[in-house]
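Down below is the structure, laid out as structure tokens.
All protein chains but one are shown at their positions in the complex.
Let's look at subunit A:
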């Protein structure tokens, strides 16, 4: 197996290559506005650093959010195109699961905790975990200030928690998910025969769309002539 993993659902544009036993190479750039510019060069860099060819890839794993939509879609559509052109499967991983997995790997948490990323507009994307591999609630999107005390009292990882220290009582690292953790999480689940997610965005919200307070029809209009 040679699995390419990446995630663009947070300000971290992160790419890693995993060969079933270990991470061969990785690259992470923090830039909330340039996912579209940084991801593809990051993929090429990681393949080159590992000395592997794109044709050797057997699997793609991509973070499917939740996350700000514009950046999130960059990762997912890139994964879909790579998978389509190379004829290999594309697996989805909840970005918060990758962040939680990274927290477990880095041993910043032991028991139950919450992972949170920035959803802008005073909101966070969040999920609650019993341990680094076990999500028990979420993913959801809520105003940081509206979260239940049973959630905010837990140790919290991620930039979404760090942004709202008044809401989260016990903020820890890591700040962002990284693709090395995402890759290890995906490899572990695939090896255990467990399902991953479809490569589709976890938007959690319906699109913002206002129906304009438009004109009323001024006259009863039938179908156009010749229609």
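Before moving on, here are some points about what is shown:
In the analysis below, contacts are C-beta pairs under 8 Å (C-beta built on N, C-alpha and C of every residue); 3 or more make two chains touch, one makes a residue touch a chain; residues count from 1.
By our rule, contacts and distances are computed from a predicted model.
Missing from the rendering is one chain, named in UniProt as "tRNA N6-adenosine threonylcarbamoyltransferase" (options: "Sulfur carrier protein", "NADH-quinone oxidoreductase subunit J", "Aldehyde oxidase" or "tRNA N6-adenosine threonylcarbamoyltransferase"). Contact with the chain that does not appear here is found for just one residue of A:80, A:162 or A:204, A:80. Listed by residue number, the positions of subunit A touching the unshown chain are 34, 36-41, 43-44, 54, 69-70, 73-82, 84-86, 201, 203, 207-212, 214-219, 221, 224-227.
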